[in-house]
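Have a look at this one.
One chain of protein is taken out of this complex; the other chains stay put.
Chain naming follows the written order as A, B, C, D, E, F and G, and within any one chain the residues start at number 1.
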Amino acid sequence: MAKIKGAIVVDTERCKGCNLCVVACPTDVIALNKLVNGKGFNPAFPENHGACIACMSCSLVCPDMCITVYRYKPQKETV
Amino acid sequence: MAKIKGAIVVDTERCKGCNLCVVACPTDVIALNKLVNGKGFNPAFPENHGACIACMSCSLVCPDMCITVYRYKPQKETV
Amino acid sequence: MEEIKLMKGNEAFAEAVIREGVDAYFGYPITPQSEVIEYLMLEEPYKRTGMVVLQAESEIGAIHMVYGAAGAGKKAVTSSSSPGISLKQEGISYMAGSELPCVMLNVVRGGPGLGTIQPSQADYFQTVKGGGHGDYKLIVLAPASVQEMADFVEDGFKMAFKYRTPVMLLSDGLIGQMMEKVQLKPQKARLSNEEIREKYGSWATIGHKPEERTIITSLELKSERQEKHNHKLQAKYREIEKKEVRLEKFNCENADYLLVAYGSSARICQKTIQLGKEKGINIGLIRPITLWPFPSDEINKAADKVKGVLSVELSAGQMVDDVRLAVNGKVPVEHYGRFGGMIHSPDEVLEALEKNFIK
Amino acid sequence: MEEIKLMKGNEAFAEAVIREGVDAYFGYPITPQSEVIEYLMLEEPYKRTGMVVLQAESEIGAIHMVYGAAGAGKKAVTSSSSPGISLKQEGISYMAGSELPCVMLNVVRGGPGLGTIQPSQADYFQTVKGGGHGDYKLIVLAPASVQEMADFVEDGFKMAFKYRTPVMLLSDGLIGQMMEKVQLKPQKARLSNEEIREKYGSWATIGHKPEERTIITSLELKSERQEKHNHKLQAKYREIEKKEVRLEKFNCENADYLLVAYGSSARICQKTIQLGKEKGINIGLIRPITLWPFPSDEINKAADKVKGVLSVELSAGQMVDDVRLAVNGKVPVEHYGRFGGMIHSPDEVLEALEKNFIK
Amino acid sequence: MSENITPEEIIKKGTLVFEKTKLMTDAHLSYCPGCGHGVAHRITMEVLEEMGVGDQAIGIAPVGCSVLAYDFMNIDMQQAAHGRAPAVATGIKRLYPEKYVFTYQGDGDLAAIGTNETIHACNRGENIVIIFVNNGIYGMTGGQMAPTTLEGMVSSTSPYGRDLGMTGHPIKITEMLAMLPGVCYATRHAVHKPGLVRKTKKAIKKAFENQRDKKGTSIIEIVSNCNSGWKMTPVKSNEWLEENMLPVFPLGDIKG
Amino acid sequence: MSENITPEEIIKKGTLVFEKTKLMTDAHLSYCPGCGHGVAHRITMEVLEEMGVGDQAIGIAPVGCSVLAYDFMNIDMQQAAHGRAPAVATGIKRLYPEKYVFTYQGDGDLAAIGTNETIHACNRGENIVIIFVNNGIYGMTGGQMAPTTLEGMVSSTSPYGRDLGMTGHPIKITEMLAMLPGVCYATRHAVHKPGLVRKTKKAIKKAFENQRDKKGTSIIEIVSNCNSGWKMTPVKSNEWLEENMLPVFPLGDIKG
Amino acid sequence: MTEEIIIAGFGGQGVLSMGKILAYSGIMQDQEVSWMPSYGPEMRGGTANVTVILSDEKISSPVLRNFDTAIVLNQPSMNKFEETVKPGGILLYDPNGILHPPTRKDIRIYKIEGALEASRMKSSKTFNMIVLGAYLKINPVVKMENVLKGLKKSLPERHHHLIPLNEEAIKVGLEKVEKVS
Partner (left out) sequence: MTEEIIIAGFGGQGVLSMGKILAYSGIMQDQEVSWMPSYGPEMRGGTANVTVILSDEKISSPVLRNFDTAIVLNQPSMNKFEETVKPGGILLYDPNGILHPPTRKDIRIYKIEGALEASRMKSSKTFNMIVLGAYLKINPVVKMENVLKGLKKSLPERHHHLIPLNEEAIKVGLEKVEKVS
């Protein structure tokens, strides 16, 4: 079966480093950056991006609408 | 059995002729006077006083606390 | 012009509200003005013009329904009497702060507290100086007849929309309850939603695309901006003061003494002028029609020619402050009035005038 | 006297309320005064003195809880800020009408409407002239320091019970939020129910036999009696005007110009006096401590010796009316003040003075 | 059968079984003829008298026809602003936990403008008694629609009958209040018949006993008439009440 | 298994499956990190966008942290006085029956000061949607006790924990509102987990569809966090919510 | 010409509508009019009264202390209003229920058995029109044709069939009024 893959883009300037996306991600894609953004927060970033399955969990729980999610479904696949 | 007898006193100046006591009395003791009182109402009076059984129905429903009820229980009675 | 009718002040107000093409009335019963909503309900304006009439759960509910409707560009009306108007003060301050137009009616009764249901003019301070919090002003029209209870609905709405500001009709139990001849204006059409979009769409919340969206608010957490907003309000108030003062003068030309009175008290004082004539006392009367903006200039001018000014109100003395501010020390200014639901008679006024300035 | 503490105005007020032996506080949170109830809750006065502290469901709930407690002879307090005070206007009018003593605090923020949470003095009209309906007056004390936020609790209750009338402390976000040194009075005991019966049993609803029963009401349907009641209130107000005026003077002896300012604005104006001196301008300041009764006589007298009077308020000009009434045309009276949450600086005041009277 | 005693003799010799309680003043009630407020007043005072706590009671009169309750109830009373009686009662009771504090309110007062104060006093479980006279109308102001006005019922602000679509259903506030844990007793009664008067009085007694025992808020709803507002004779209005009000507001205990 | 595509390529080639709706402005939300208001805002706007009615919607912002909702929701909005949003909504909706009118309110706003307006709008069955964010506290004013604050819960006005004897039980206002015939839909949700967010959004959609179909009042309670008021990290507060709030305010449909 | 009238009695006697018809009649002959009721909590035992002014000039105060005519329909109103009639003025009353008849010597006193006549007409609703007729006999301030026009105006359309009855009642009043002193 074609395994869906995903990718996210985090708007780091919007991000408040609340960590909710980190906790929500089922595949541990996201981590918080050690460096602060302009608002003084440690923003989220896809540390383990390859694991993303585009499940949107992160974007659904993000209160600040920082996360955009893309999905890729391979066209052909050997069964 | 000693049949209880009763009597009522109506404060005709308090009375507003609402007729509620008349309707409430189970033995049709009370009627409204044709003459009006100082407030312009036709006050209640015990037209058929002898029938009173001191049940207090009239006094219970009277909104204006016009009716005082007395009860008399004959002491001796031939069965 | 329509035929002459005999109506209560409250009823004339209500009928004028329908004919003005008002969109909604929200109110809560209170004596002596419950006839307003009763008349409206009886007339079924929702059938006549599509106007909404709703009895709110409280005066607070009513004023905030007006807020919502006004914020959506509609002509909305509420009415109450003194205690109910006190409850609306937060809402009134919000309306002023958000610059929303509406017409309100206070049929004043005697206070303070539950007081009495009889006529009074003791809500002058509340209405004219500021019952709610913050720096704001209401345009205040004081009807003195049943005819004016009707006429001021139109006048009120004109100003309310011109300046985007709430307007209060300050009446009392006497004007509200009495019947007089009244000639009503013909029915105006209510504005369609399209017309509202055209006229008020730039500020009213009527549903917009994001690029054009509108917001009704009185909040500005940044003081700099809040101050700016306040300056805008003040500039508007200065303009209103310049343009909208209305008053009526009686026998002022050669008067030796000046009465200042509004609403029902002004009617009583007209008879005092006659009584004065009979006694050889020459009395003039200025009747402010707008209590705010107050006819200070005219009173100031009139004060040049008289020996004393008596502010005659159905209160312990409230408008007298504004009269004194207008006269600014030129001649003595005194107050006379019965209150707590009592109404002075024309001769009592004359007596008070004599006592203060002649004897 | 107790040791010196560093406290916020709101906290000092709350602590003074406990120490005054107050029986109950009822309030609803609102910035910038929520520290009052927060401090009380933290201090658990119900353990310290048995005092009741209850967060009401709303400001309306709170004022009517105060009404109940005050009507039962208890010392009750409430506090809020501008929009919340507007909501209390009906209740305040009831308290005045029923002649109930209490102390209320308004920590004013900028309006109108939701406005801003920053300091303001734009509730002067509402407080001093009449936010509620009917002819009534509140005794109004205007603290200008954290110390006075504490001290006026006792002063307020003295007058409240002496005259059986509600007392308002008119403060603002600046005085409420700032910390200063404060020296608190020692704890007073709360009155026992027996003492209350002794002192206030003749009017308070504390449970009586039918022959001695008491009624708290502001209703009087008969206008004659309502007028009589109003005359009684007015007589009381005249007495208060005679006896309770309080003010503070700064540099008034040889001043050429007079500032009139209260509360936080008065503090700012004190610095203006210094700045004036440096520039060779001799400025005096009268600080009304009681806004009602207003120190009209003193201002009138002071006006004899100066060239101009500037009313300096954090508002668009409200107290200036009372200053003008006091000066009565003797010299020009002008207003200056920032508003909408902005605070004028001492040099802005000086500039305004120069602009109005010198340049 | 029984001896032939005249009424006059009975009055002289018999036992007095009913007279106006001393906790009602001698003033003539200001209510319209046949208005249920009178009975509701009286039995409330009778309960206090029977419990011997008249001089420890503080009543709160509302704004409504019973605004003048303080002229008739011969105890200490406060007159509260429209709808605010439960807040006023809270203020008193919190400071006098041993006194008997009650409000007496109409349906406009309690269920329209005063809904908030009512609900939150009940939610806090204020240890008070609420006597709630529901006559489905604003009596005092001349018969306007109340939140409890029945469907189709004519009032001066629903002259063509209450239209549910426009103004909503008659509100069953007592049922709503019964949901609150602070309420220990919620019950609905009526006073237009002698037996109902007896039951209502018992309920009021239980309510004050709850207060004595510090159990929380008790609310006694009394479905009553308003002859003036309904524009019926007293007798007719009681019949109408029975036929129309009671199906919507059924009598009986709701809680406790 | 799957082809080895880089995230960068996915972003370029893949389908966009989630982005900020255009009905939210670009302004950064003023809420604290992790505050549930953000999600509640977003899904409300997503629903309006999906229904294609953003330009026919009028929202009412309350007084509370979400007072600035109008800065973020990219539609016409009115800011209502504390507690009065349902009255404001009534004023609008009665005049624009075809528009989509909703209030967005906190628990202090809706269930304390605004109880009366809420109950009577619901009782009239105003055809509006109420989004009710219950975080058990007054967030905006610095964390004071709300009527929904849990037993023993610390707030700035219950610093030693809410004492039921003193202040009453946390009020279940949605259950009370559900009793009113005017309410067609009353449901309780949460937004701290992806699945719950999806469900809440569905509920909001249903509510607006009810409005479209003129069914009456719909109320969506969202049990949410207040990290600042509760003094916890966002993650911790969501755990606390799950463990403490949900037992008292269980999720699910209450009516409709 | 200005006529200042007080009409006072129990609520339900038709005092207010009698005043209203009078006022409307004034309008029909182009006069200025005012009608000012006492108002209070419904019923609850008070008296109802209304002040009607008919005038050829603009009316200043609608509230008066003294009257040209007092029409008095119960004892409490008699107690209150007898003294308010201006010297030389008119007092008209219905003796039914009046325990203390008027005693003033400086005014003109008339009586009308309104209640009695109404019961004769078998319609208590005619009571106030009978009294109105009596008043118009004493003082024809408004022409009969204008009264009829006024009646028509003040009655809602659906009650217009009652006009003839009312007209008849007025006539009864015109006939039956008696001068007392």
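Note that a residue touches a chain if its C-beta (ideal position, glycine included) is under 8 Å from a C-beta of that chain, and two chains touch if they have at least 3 such contacts.
Because the structure is predicted, anything quoted here is derived from the model rather than measured.
> Which residue among D:Lys185, D:Lys236, D:Arg267 or D:Lys330 touches the omitted chain?
If we include the chain that is not displayed, D:Arg267 is the one touching it.
> From the list F:Tyr31, F:Tyr96 or F:Phe208, pick the residue that touches the absent chain.
With F:Tyr31, F:Tyr96 or F:Phe208 as choices, the missing chain is touched by F:Tyr31.
> For a quick check of understanding: of D:Gln234, D:Asn251, D:Ser296 or D:Ser345, which residue touches the chain that isn't displayed?
Missing-chain contact among the listed residues: D:Ser345.
> Take the complete complex as the reference. Which residues in chain A touch the chain that isn't displayed?
36, 39-40
> Quickly run down the residues of chain D that touch the omitted chain.
4, 6, 31-32, 117, 173-174, 177-181, 264, 267-271, 274, 343, 345-346
Operating definition for what follows: only the chains that are shown with their structure count from here on.
> Just to be sure I understand the contacts, which chains border both chain F and chain C?
D, E
> Between copies chain C and chain D, what's the superposition rotation on C-alpha atoms, in steps of 5 degrees?
Rotating chain C by 180 degrees superposes it on chain D.
> So, what's the distance in Å between the C-alpha centres of chain E and chain B?
Chain centres of chain B and chain E, defined by C-alpha means, are spaced 25 Å apart.
> Using the average of all C-alpha atoms in each chain as its centre, how far is it in Å between chain E and chain F?
38
> Hey, what residues on chain C touch two or more of the other chains?
Expected reply: 31, 54, 57-58, 83, 90, 94, 98, 113-114, 117, 217-219.
> Could you pull out the residues of chain B that touch at least 2 other chains?
39
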